[in-house]
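Before any comments, here is the structure.
Shown here: the complex without one of its protein chains, the others still in place.
In order of appearance the chains are A, B and C, and numbering begins at 1 in each one.
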Amino acid sequence: MAKTARKIKKILVANRGEIAVRVVRTCRDLGIESVAIYSDPDRKSLHVRFATVAYHVGKASPKDSYLNIDKIIDVAKKSGADAIHPGYGFLSENPDFADAVEAAGLWLIGPKSKSMEAMGTKTRARQVMIKAGVPVVPGTEDPVTDEDEAKVIARSMGFPIMLKAVAGGGGKGMRRVDREEDFASAFRMAQSEARNSFGNDEVYIEKFLNQPRHIEMQVLADMYGNVMAFVERECSVQRRHQKLIEESPSPFVDENMRKKMATVAKLAAKAVDYVGAGTIECLVDDQKNFYFMEMNTRLQVEHPITEMVTGLDLVAEQIAIAEGKSLLAKEFTEDFRGWSMEARVCAEDPARDFVPTPGKVTHLRAPGGPYIRTDTSIYSGSEITADYDPMIAKVISWGNTRDCARERLNRALMEFTLKGCTTNTMFLRQILAYKPFVDGAYDTGLIEKYFRKVPTWYKEEHKIVALLGAAIFNFEKEKRLFSQIRVGAKPTAPNQMSRWRATKPNWSF
Amino acid sequence: MAKTARKIKKILVANRGEIAVRVVRTCRDLGIESVAIYSDPDRKSLHVRFATVAYHVGKASPKDSYLNIDKIIDVAKKSGADAIHPGYGFLSENPDFADAVEAAGLWLIGPKSKSMEAMGTKTRARQVMIKAGVPVVPGTEDPVTDEDEAKVIARSMGFPIMLKAVAGGGGKGMRRVDREEDFASAFRMAQSEARNSFGNDEVYIEKFLNQPRHIEMQVLADMYGNVMAFVERECSVQRRHQKLIEESPSPFVDENMRKKMATVAKLAAKAVDYVGAGTIECLVDDQKNFYFMEMNTRLQVEHPITEMVTGLDLVAEQIAIAEGKSLLAKEFTEDFRGWSMEARVCAEDPARDFVPTPGKVTHLRAPGGPYIRTDTSIYSGSEITADYDPMIAKVISWGNTRDCARERLNRALMEFTLKGCTTNTMFLRQILAYKPFVDGAYDTGLIEKYFRKVPTWYKEEHKIVALLGAAIFNFEKEKRLFSQIRVGAKPTAPNQMSRWRATKPNWSF
Amino acid sequence: MVKMKFVAIVGQQEHRVTVDDHDKEDGIYSVELDGRVYRVDAKTMPSQVISALIENKSYDIDLDDRDQSNDPLDGRLAVRVRGRVVRLEMLEHRRKKMKDAATAHFVHSGTVQITSPMPGKILRYLVKVGQAVKKGEGLVVVEAMKMENELQAPKDGVVKAISSAPGTAVDGGTLLLVIE
Partner (left out) sequence: MVKMKFVAIVGQQEHRVTVDDHDKEDGIYSVELDGRVYRVDAKTMPSQVISALIENKSYDIDLDDRDQSNDPLDGRLAVRVRGRVVRLEMLEHRRKKMKDAATAHFVHSGTVQITSPMPGKILRYLVKVGQAVKKGEGLVVVEAMKMENELQAPKDGVVKAISSAPGTAVDGGTLLLVIE
């Protein structure tokens, strides 16, 4: 990239969790100082410990801390930061924040507020894209507010339909409705989630495509109107519209389709004068037709798989663009290598309807070995609080072939060992070994299909081993209890295998 | 690679530590079952926990366990393994073992015993190489046994000279002698180390080259006489002939030299009918002349840096070759990408003359993020025993440029957190930041040069922070002691910050 | 050498287990399960994990007793083996007898307590005290980790009590409401 006059020396990372750690790492690699911010429960988080300096910004609730624009700008000034990296989520797509950063004389590592605005509400974005000649999913052009009116529109469109929060993103405020009788409750839930997540309860209706795939294009755009598109990411493995496993390239996309998608992605980015890293999410039907769904005007959670197949550091690219560097004329739709997959490890229990499982991490052993990357903010001794997202780690693999990347990811998830809360690693491994996924012949209905027949959570071998282990565990416990009785009922020492814990008295009425 | 009739289904890994874990990982990725062997102190090691099955083979002393050929062959048969991977060290270059494996009707993942023999003693290897037209370092053709005679030879060659164990490898039994008056003790130490390490106390004398670099060529050879050479590895960062930091490619080697070295490496491998993965180690003088030093007829510790720049899994390649597959006609001397570096993390204290620091690992946090790979067999709760090598982990980085790989490795070593024993991570980071290394202008004298002026182990800032931390630590300790006195001198609970440990009574006489 | 008998329940099935420890070697056990004897080399790892070699097969067995109350007759364990979680109850056989005797006298009432399955925040109640509810009807919405989770009625009945106000932070296991 060409030399430029301005140089960023200190970056405030307006985020938490693995993405804050991720950004701090690149800052270190580039010799840039980093400023962490943290809420009450995050004081001991890894991003605070890894950053050069750290500032407290408020209580657990995001609006008091990670969404508190005034406070964050104040910390940026106080700490001497010259730029702010917003990560994903929180303020990353908030045009008011972008304006506030600019007004404070700081640089936002991201697009201008007007690009965010144009893409910020889904209905507005659809209008802009239609004008730019980008194909969009059939649906309402404007938000629908009245439940009965909405139901009429849905009926005329034909079920299944999708309800989507106008201000939405990241799968929140999104509901698929298959039958008219489910419409009312789904509409209310979508509105409620939208209000709680984005402070805006407007939703609109989209046609639900047949066997749709979720395929997205990463773009980078510099200040001089150059836009670069990358090899696609396939993100169809979703549960409740939350991505679980992503891969790049997609097993469904051929060279011709990739070229077309890249052209459209660049068109979309140019239509909103985009600067920085962004992603054009598309729905793709079984005929390889693709439709613009939304543009995420920030880094994606799944950006590492694009890094793995291109050798780039997308955070470093974001910083370079913010420093005013111009993009190389290189096409990463052709120049990519091998295959990469990412699995999102979440603190939730798939065997109990994915109930969240916050808790204290008593032991963590991250996977290792060839072509495995782990991005996480947890460690042995850290606390997974109920205040934030259940995603606690991303495990990323690379291989010369898809099968190779898949087997490595499977192995890495087997190695991933966390004690203190249940995670979804086994579920992720079951999906990786599930035939439609192995064959690359899947769509966003994969998880639902998987659950249509109740999965066997364990086999006879596992049951026998569990019984043997549990018997030995209790045998040792009984031996200890017995010896304590004999020497006079000393309390069991902490941190031994036995844990007769006193629980809180039950609430009574 | 071409299809073949034989397929390996179960591999016994005749090793321990990180390399055993490394091999088991590839077995998993390929769907091959693995058989671990372990000595008394290794029962809880990661390779035992990761393997499909595990067998005890004897006491801590290698000759009772990891060098016990009969026992290992016995386990291989009992477990139903069809092949043995020897890792590095231990039996990996032992022709008797290779013969025993073959005699038992098993496959060794490695070369034939006659190739090992030809390269097994340094003097023999030199003779074979001279015959094949490979340049060797000037020195004695035969072992020298008489101290006085040896001194005369050394004097005539001119100091500095190198004493090397004929059966040596891995830097053991190797001494540099700068002055005649140091010769006698060095000769005896080299003989003694050689005897203890290899059961053979023969040593020979080589001329010590001026500002020599240690650069080596990885080769792969199939059963059909095809040999493939790879981009070189630079391993000149050594302390007492133990490699500490390796990189690929070398900052010193240009395309022309690489081509020449590849040609010679293939010549060397072919001269001994080599099959499998091997490494031709060369000494290179400041005029870019290179001399054959030895061939390691097994996988190297530093093989991951070659993997990182080529995208291959060298263990998988070894297995494929053992299955009879033929090599692709691809030249990895040209087709490599970016730069990779490896640092060897050892349980030793550089500030106290690198004294070994075995102990119990109470906390481990492995580094993560983009382009960082960690190969290790330790974990929170594992034991680092004094019985084996002090190398406990390899941290490997990749980058598009050398600087990028170097900064990432530096960052990863900063993240590498181990409690329970002192490691050399800070020392490794100091070398990574040391100007001759940063400039790529270094030779095997780098570490010595670094220590010529006593390194500052810390700065004023670190001292102040250490004082503040220590004061708070003792403040809390005193508060606890005080409260205990008041409530009646209860013992301090374990696992709190304070640890007034009872030490063993001192030995008295 | 110590020998103990256990009764285990997995799902609906009952299993008999006898454990013997080795008199000389630490961490070596002879375990009889449903008539078959296994030699188990079991070593304790940090955080309630056992590294076991069972006929040389290597397993990490991860034992989680967090669901146990402080009742010594509560032998519930969640055991993870190669990623799979097996939920079971394992009790020394005399304890099991005590428990069975105690349970025999206990008559189940028609009361069901709805507790929070995870730590979180009560967002809103969808029912009122005295209201009749049908099986599957939404009762209360708990937010945890940014996801709204609707808890549904496990049976038809009437809401007898509501424990707390919306906005309250709750632990896993906290009583939210009672249906009779």
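Please note the rule applied: contacts are C-beta pairs under 8 Å (C-beta built on N, C-alpha and C of every residue); 3 or more make two chains touch, one makes a residue touch a chain.
Computed from a predicted model, the values in this text were never measured in an experiment.
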{"item": "Neighbouring shown chains of the undisplayed chain, as defined at the top", "value": "A, B"}
{"item": "Residue, one of B:Thr357, B:Thr376, B:Ser397 or B:Thr444, that touches the chain absent here", "value": "B:Thr357"}
{"item": "Among B:Ser65, B:Thr140 or B:Ser197, the residue in touch with the chain that has been omitted", "value": "B:Ser197"}
{"item": "Contact residue for the chain not shown (choose from B:Lys9, B:Lys78, B:Lys449 or B:Lys463)", "value": "B:Lys463"}
{"item": "Residue ranges of chain B at the interface with the undisplayed chain", "value": "172, 189, 192-193, 196-197, 347-348, 351-352, 355-358, 362-363, 386-390, 413-414, 417, 419-420, 422, 425-426, 429, 457-459, 462-475, 478-479, 497, 499-504, 506-507, 509"}
{"item": "Contact set of chain A toward the excluded chain (per top definition)", "value": "36, 43-44, 48-55, 79, 380-381"}
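Heads up, the rule we're going with is that only the chains that are shown with their structure count from here on.
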{"item": "Nearest-to-centre chain - CA centroid comparison", "value": "A"}
{"item": "Length of the line joining the C-alpha centres of chain B and chain C, rounded to whole Å", "value": "47"}
{"item": "Distance from chain B to chain A - Cα centre to Cα centre, in angstrom", "value": "38"}
{"item": "Residues within chain C bordering two or more other chains", "value": "46-47, 60"}
{"item": "Residue list for chain B, restricted to those that touch at least two other chains", "value": "50, 380-381"}
